[in-house]
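Below is one structure, written out as structure tokens; comments come after it.
As you look at this complex, bear in mind that one protein chain is not there, while each of the others sits in place.
Let's turn to chain A:
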Amino acid sequence: MALRFEVLGRFNRARAAQLTLPHFVCQTPLFMPVGTQGTIKGLTTNQLEEIGCQIILGNTYHLALRPSSELIDELGGLHKFMNWPRALLTDSGGFQMVSLLHLADITEKGVTFQSPVDGKPMLLTPEESIQIQNRIGADIIMALDDVVRTTITGPRVEEAMYRTLRWIDRCIAAHKRPEEQNLFGIVQGGLDPVLRDICVRGLVDRKLPGYAIGGLSGGEDKNSFWRVVAQCTAALPDDKPRYVMGVGYPLDIVVCSALGADMYDCVYPTRTARFGTALVPEGVLKLKHKAMADDTRPIDPACMCMVCKNYTRAYIHCLVTKDAMGSQLLSYHNLYYMMKLSRDLHSSIIQERFPEFVCEFLQKMFPKGDVPEWVCNAMEVAGIDISCCCAPFSSSQD
């Protein structure tokens, strides 16, 4: 194990912790921006440090294709290659093969896919995924799992869960750098609580440095989503980090944190920025909209980021989707927003005012009190009273 996880504060299931990784001491809950090909699109590593990014994610599949894990290894690992001094996480590569490639076929040996280079069939085994990630050298590496869409039901979900459990042993056996890199196992099992339970138990038995909740954010309904998260976080060990994969909407992060999750990743903040959308406490602001053309306010008047301190919505409006600078400035703002959200979650838990923070967050996002039902349900399980921000019942209940 190459990490230390110390819980610094709690509110019911929610926790604020210090996660010490080989390259950085992180404060959780935390959001990890996605730097697919060894760069967060449009931002320099200095800017990422300035914004407060603690750990960023690299995609094994993309990096293995270009520039190749051998080259990254030869040049001293991904940290050195992209000059990022803080922490890194790489995924297993399995998800990209299934999501990006039509002809991916999963067998007991591994994931067979068509090479995007020459079209020949190629095989990614658990051993190979770990070997590639060992060469890339991230602080956290992910086990190869058998991913199925959450919208799929039936025996395929069960098969995938058991296969994920069989593959974790092959991953552990193949892992050559356990003193420098932390292998996280991934809980699968679709939306079936029985399968999820078997998977969690199986993984916990392996005493891994950390655990991820996988197979979510694939179009399942929100009620199923938070119930799976709640079930897994309740069953996972208290002294290990818990990572909900592919989660990136601010609301989802707040809910999952209340349920006891610690880490998140998503392309959403940077991708939506490139399409001209800014994240704000009220939700989103579409800078492409005509109404922005003569709006002389900053994107978010309360935001302290470089973009909001200097630029009007009107100016950003004339850049977005036309000029590279539009993507750069909005990505900067959106990641700043995500980092601020992470810091606020951490500090409000430490300062024992987490429920107040959650209520303020919900009030800004749902000023009319129309907090979605699934959020109310999840918060009840999390033991957080949000009645003050839910309009119809706000005062009549007590």
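Quick notes on this structure:
The rule is simple: contacts are C-beta pairs under 8 Å (C-beta built on N, C-alpha and C of every residue); 3 or more make two chains touch, one makes a residue touch a chain; residues count from 1.
As a working rule, contacts and distances are computed from a predicted model.
Missing chain, UniProt protein name: "Queuine tRNA-ribosyltransferase accessory subunit 2", from among "phosphatidylinositol N-acetylglucosaminyltransferase", "Ribonuclease P protein subunit p30", "Queuine tRNA-ribosyltransferase accessory subunit 2" or "Probable cytosolic iron-sulfur protein assembly protein Ciao1". Touching the missing chain, out of A:E108, A:D238 or A:D294, is residue A:D294. For the chain left out of this panel, the touching residue among A:L71, A:L100 or A:L123 is A:L71. From the options A:F81, A:Y243 or A:Y337, the residue with contact to the chain not on display is A:F81.
Across A:T164, A:T233, A:S327 or A:S348, the residue that sits in touch with the chain not pictured is A:S327. Residues 37-39, 41-47, 50, 62, 66-67, 71, 74-75, 81-83, 293-294, 296-297, 306, 309-312, 314-315, 317-319, 322-325, 327-329, 332 of chain A touch the missing chain (whole complex, contact as defined above).
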